[in-house]
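Have a look at this one.
Every protein chain but one is kept in place in this view of the complex.
To keep things simple, chains are lettered A and B as they appear, and every chain counts its residues starting from 1.
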Amino acid sequence: MAAVPQVPMRRRAAWLVVAAVAALASGWSAKALAERSSTADEYARLKPSRFEDAHRIISIIPATTEMLFAMGAGDRLVAVGSYDRFPAAVEQLPRVGALLDPNVERILSLRPDLVILYGTQSDLRTQLDRARVAYFPYVHRGLPDITATIRALGDRVGVAAAATGLADAIDKQLGDVRARVAGAARPKTLLVFGRETGTLRNIEASGGVGFLHDMLEAAGGVDVLADLKQQSVTLSTEVVLARAPEVIIELRYARGDTTAASDLRAWNALASVPAVKNRRVLLLQGEEFVVPGPRVGAATERMARALHPERFK
Amino acid sequence: MTIAGFGALTLVVCVAAPLVGATAIHLSRVFDRTIPFADNVDAQVFFVARLPRVLAAILVGSSLAVAGVVFQAFLRNPLASPDTLGLSTGATLGAVIVITFHIDTAVLGISAVPIASFLGAAIALGIVYAMSIARRHGTSTTVLLLAGVALSAFFGALNRLIQVLGDFTDTFRSIRWMMGSLDVGSYTDVVVSFVPIAAALVAVATLPRVLDLVSLGAAAAESRGVDVRRAERLALVSASVLTGSAVSLGGPIPFVGIIVPHIVRLIVGADHRLVLPAAALFGGTFLVLCDLLARTVFGAGGMPVGAVTALLGGPFFLWLLFRRFR
Partner (left out) sequence: MTLLEANDVSFEYERGGARVLDRVSLRVPRGGIVGLLGPNGSGKTTLLRLLSGTLAPASGGVVLDGRSIAAMPRREIARRIAVVPQETHSAFDFTALEIVMMGRYPHLGAFELEGGADLAIAREALAATGTTALQARRFATLSGGEKQRVVIASALAQASDVLLLDEPTASLDLGFQLDVAALLARLNTERGVTMVVSTHDLNLAAALCGSLVMLRAGHVIAAGDTRSVLTSCNVRALYGVDAEVVHHPRARHLTVVPLARAE
């Protein structure tokens, strides 16, 4: 076989590797930079200098849909997203997709004057810009962002008073819960929001950031994965055994899920975990644990009751 | 390196693997009978978290590697794999349907997902095989290959369609499943999978000479006395049982079925009487090592074992192609 010149090939390969690493590094640092600004700053930055109250609103995010209804602006919604479930009135409204598959045609055909979308949906934003439709980018990271969003949204839509009332009520509810559990011993808790049914594979749990983690802290628990700065962590059984949580809370959002309670049996395989030994594997069902919306106060209280039943007699 | 060498390597790796991991454990505590099992964290890590995982890795790795060898011989293509005939995609479709439509019933203590994925692989094989024997004169490898590619694409599209029908969490669960996981946490799954895998391995053990002959072509094999149609049936069914069981136990872990047969052939040559047992042994070892990396090196979250095999396998596969076609 004739000798193939090796050097140019290797140099090309080296450049490819350098380019790939540079691309990854720049993407990662851009992301890191973005996360440093706070939600309130972002809303302030994005708020248009002049705007009119919105009366034909489309919200493709379950959280903001709930917020609008809770602020008394539910009648202004003309369409919702695919995953919106609460309140019951959303069933009457047309659906226009969600994070991954927004139906731009349908959205525009409904002639909205405000579209609430995820901050990361840049394609949709570009298209709405072109069509000169105003939008409200939803950004959310932790518990405080919920009330910040309610206030900003209420302001934008034109129901600032109701929004402030709602946000204050939530803040008060959270404050009450914190007060109730103050001073109680805070158990190391594993907050699980997903796993393969019937087994302990692919356990998804809350890490040290995000609204679930914040809820847990407010409810008087300590996230056993607090040192992992991710919203969602996939765990193996070994890690659960090593971290030995004192309480395991499983979150299921489907209310109609009747098998969930018996499925908790799967945890018995990890007999040395304190939560299993002391039978503190708890189940909390409801969408309020998945949707960082206005029901978060009630959700936090439910969590606190589960963790510290003695404080709620 | 001989078969005995492979065997020794497998033994060493399998004994050592449960001892290594992200959590430090003490062997003395693990086997200390005075501590009740329910209180012995070290023993639990060893016997509940790690040992079933290592056993599952051996079964899955072994099955996928042997299935890869069989497919490569019958399709006369060293780049074939258990998924060339669409079996992994079929298995994935079964799992995705169960996950998306919340068919959470368990049968005899086995959850629905493994059962559905096994059925999916079986159906894929049935379709591909039926299509290829529709021709009068035995199967044609070209038709088998084309049918497999088409079926793989079709099932893949169905997968995506069904995921769109489900909601976000179901889609996420499906994606997680597709990345593979050997964290079985119990011996039930391992024992249940062991039965069909052992049976299929025994069946394949009757075929090494036939695989040699068939790799020269169906006509060449027949002229040397091989009943190609019967051998093909046995081989394809066995390899599909292996693939289906492996995928239902650990998810569709990629590249094991391609890399391991190649590495083994580089070491022991092309004779299937050596390649088959070596692949069975080395396949298990390889996956145990990949899983070790997956659960130890990447922090508390770990990495899905399928990602590790892909990280190793992708570049290896490219290198193989490069070597073959320059």
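The rule is short, and it goes like this: a contact is a pair of C-beta atoms (placed from the backbone, for glycine too) under 8 Å apart; a residue touches a chain by one contact, two chains touch by 3 or more.
Bear in mind the structure is a predicted one, so any value in this text is a computation, not a measurement.
A.B. asks: Quick one: jot down which shown chains the absent chain touches.
C.D. replies: B
A.B. asks: Would you indicate which residue among B:R29, B:R76 or B:H102 is in contact with the undisplayed chain?
C.D. replies: Result: among the candidates, B:R76 touches the missing chain.
A.B. asks: Please identify which residue in B:M1, B:V164, B:V191 or B:L216 touches the non-displayed chain.
C.D. replies: The single option touching the absent chain is B:L216.
A.B. asks: What residue numbers in chain B mark contact with the hidden partner chain?
C.D. replies: Chain B touches the missing chain through residues 72-73, 76-78, 136-137, 206, 209, 212-213, 215-217, 219-220, 222-227, 265, 269-271, 273.
Assume only the chains that are shown with their structure count from here on.
A.B. asks: Which part of chain B faces chain A closely enough to touch in the complex?
C.D. replies: For chain B paired with chain A, touching residues are 21-23, 37-41, 43-45, 48-50, 104, 106, 110-113, 164, 167-169, 172-173, 176-177, 181, 183-186, 189, 295, 299-302, 304, 326.
A.B. asks: Enumerate the contact residues on chain A facing chain B in the complex.
C.D. replies: Touch list, chain A to chain B: 1, 4, 82-83, 98-99, 101, 194, 196-202, 204, 225, 228, 230, 233-239, 241-242, 244, 253, 259, 263, 269-272, 277, 290.
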